[in-house]
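Have a look at this one.
Apart from one protein chain that is not included, each protein chain of the complex appears where it belongs.
Labels for the chains are A and B, by order of writing; each one numbers its residues from 1.
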Amino acid sequence: MLNYFKEIFVGIKSLLIGMKVTAFYGTKKTITAHYPFEKIPITPNFRGHIDLVVTKKGYHKCISCGMCERACPSGCITIEAVKPEGAKKKKLTGYTLDFTKCSLCGNCVETCPTSAIKYSNDYYLVGTSRHDFHFDLLARAMKAAEEMGIEWTEPVEKPKEPTEPQAEGGESPAPAGA
Amino acid sequence: MQIQSPNILLIVVAAVVMVLYVFTNSAVLVWVERKVSAHIQRRPGPFEVGPFGLLQTAIDGLKLMAKQLIIPAKADKRIFMLAPVLSFVPPIAALLTVPFGKVVQVQNLDIGILFILSLAALNVLAILIAGWSSANKYSLFGAVRSVAQNIAYEIPLLLSLLTAVLWMGTLNLGELVDAQGGFWFVFTPFGFIAFVIYFVTGMAETNRAPFDLPEAESELTAGFHTEYSGMGFGLFFLGEYTNMILVSAIATSLFLGGYNLPFITLNGEGILWELIRVLIFLAKAYFLIFVMIWMRWTFPRVRFDQLLNLCWKVLIPFSLVNLAAAAIWIKAVGG
Partner (left out) sequence: MIQKPDPTQETLVLNMGPQHPSTHGVLRVVLHCDGEYVLDAEPVIGYGHRMHELIGEVRDHRGFYANVGRMDYGGALSFGHGHILAVERMLPDLEVPERAEYLRVITTELNRVASHLLWFGAFLLDLGAFTPILYSFDDREAILDLLEHVTGARLTFSYMRVGGVAADVDKDWCDGVIAFVKRMRERVPMYHKLVTGNIIFRKRVEDVGHITRDMALKYGCTGPVIRGSGIPYDVRRSEPYSIYPELDFEIPTSERCDCMGRYNVRWEEIEQSLRIIEQAITKLPEGPVMADKVPKVIKAKGEVYQAVEAARGSLGYYIACDGTTSPYRMKIRVPSYSNLSILKELTRGILLSDLVAVMGSFDLVIPEIDR
């Protein structure tokens, strides 16, 4: 019998304690951000989709070796490159990322021998069709250069230059195929 | 001012006014509920549509009205459509007898309490036929739960109201308020216990958390109104909020002295006094609703058998003893 009353007393007390907690937080300031008007600052380390790095000279660093293409587990990256007649380096003509397949593992960035790709901070991604997420990274890099105020300048290749950037890519097991 | 013979025109006008009041009340209450729950959960709640988001419920109501009413193929169509109406109309009719002020009371019945209780009991019928006619197992579970719990919580509810009726010696709501005057019934120990019991069972009556067993979202998806869409669901929603105001209006009139301030009886004549009385009444009723909302957003849901246990093992004994004690006190001391 005593237990019966004790349980009722303890029960009511516990309910009142719970109501006190919600009342306490009810009077405190809200902690949410009013999203479209307010944005939470994003950490610079955020791993978004990949982007080509724009150098100070206004060009990308990609040597079209194809390491990223092979490292990608989902096959999102397509590289198109041509080797002009008489030139030693290949020239990147297209770098497409199919972001619909990407799982943001970061293997491409880590295998790149010239650190030509980086993670973008772009997380407000929205599109009306999946084709909106087939990014042309070369075009994006040109646009980024424009925004940074750098003119997109293709380096003029000197045919007699002794240093060969592709030597770096020599560590890779197989040379890139265009 | 009591109306002895029923004035049909007055009742019709009052009913229309009451329907309007119920709609506005529900719209405001939904907004209040969303705001209170949001602030408890440290969110701002609706704030985009209108000032402080006040028009949010109006827009939501419009959306509900514009939605298609889907009737399941296997449903019993007539009963299916009747159920929302049945859950929405009786509380409005019951509200007609509530004394918001000395004059602002549509029809002062001598058996006001009985009238309200009998109409309130229809709510369960609405849930039962809604669940039964939906041809959905979850809805059926909700309906069955509602009926079973109804028997359990109606008894302590009636017993606690009976204590008040016994104390004041009348079933007439207006007279009940006047009998308390400034000395509210809740100030007496009997009144306090009866009030607590009434409030707990009243929350079960409105099917609100922690007693929202018939709709128990995480168990029965949406319980009895799983299959209702558009305004069918909207009417259940309106019914729930109208029931809330009804439950707190009864609590206010029977236990919290109606339109009287504590220890001050307001007997002034004239429109201004009447307005003050109505405001006081509404303030009390809405405070009780606020507490209901506050409790809903704090507690988990009780289990079905636990509600029955609570009712049969705690509330009924307490209310019976309370009633008996009140009766003895009245005989011995003389009320």
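Just so we're on the same page, contacts are C-beta pairs under 8 Å (C-beta built on N, C-alpha and C of every residue); 3 or more make two chains touch, one makes a residue touch a chain.
Just so you know, these numbers come straight off a predicted model, no measurement behind them.
Q: In the complete complex, the chain left out here touches which of the visible ones?
A: So, spelled out: the chain left out of view touches A, B.
Q: Specify the residue from the set A:V82, A:C105, A:L125 or A:M148 that touches the hidden chain.
A: A:C105
Q: Check each of B:Q41, B:N108, B:S229 or B:T265 against the chain that is not shown and name the one that touches it.
A: Answering carefully, the residue with contact to the hidden chain is B:Q41.
Q: May I ask you to list the residues on subunit B that touch the chain which is not drawn?
A: Contacting residues on subunit B, toward the hidden partner: 37, 40-43, 137-138, 141, 144-145, 209-210, 212, 216-221, 297-306.
Q: Which positions on subunit A touch the chain that was left off?
A: Looking at subunit A, the ones touching the missing chain are residues 7, 10-12, 14-15, 17-18, 20-22, 25, 31, 43, 45-47, 71-73, 103-107, 110-111, 119, 171-173.
Heads up, the rule we're going with is that only the chains that are shown with their structure count from here on.
Q: Per the centroid of Cα atoms for each chain, what is the distance between subunit A and subunit B, given in Å?
A: Between these chains, centre-to-centre, one finds 55 Å.
Q: With touch defined as at the start, can you tell me which subunit A residues reach subunit B in the complex?
A: Touch residues, subunit A against subunit B: 8, 15, 18-19, 21-23, 25-32, 34.
Q: Over in the complex, which subunit B residues touch subunit A? Could you list them?
A: Residues in contact with subunit A: 36, 38-44, 47, 294-295, 297-299, 314.
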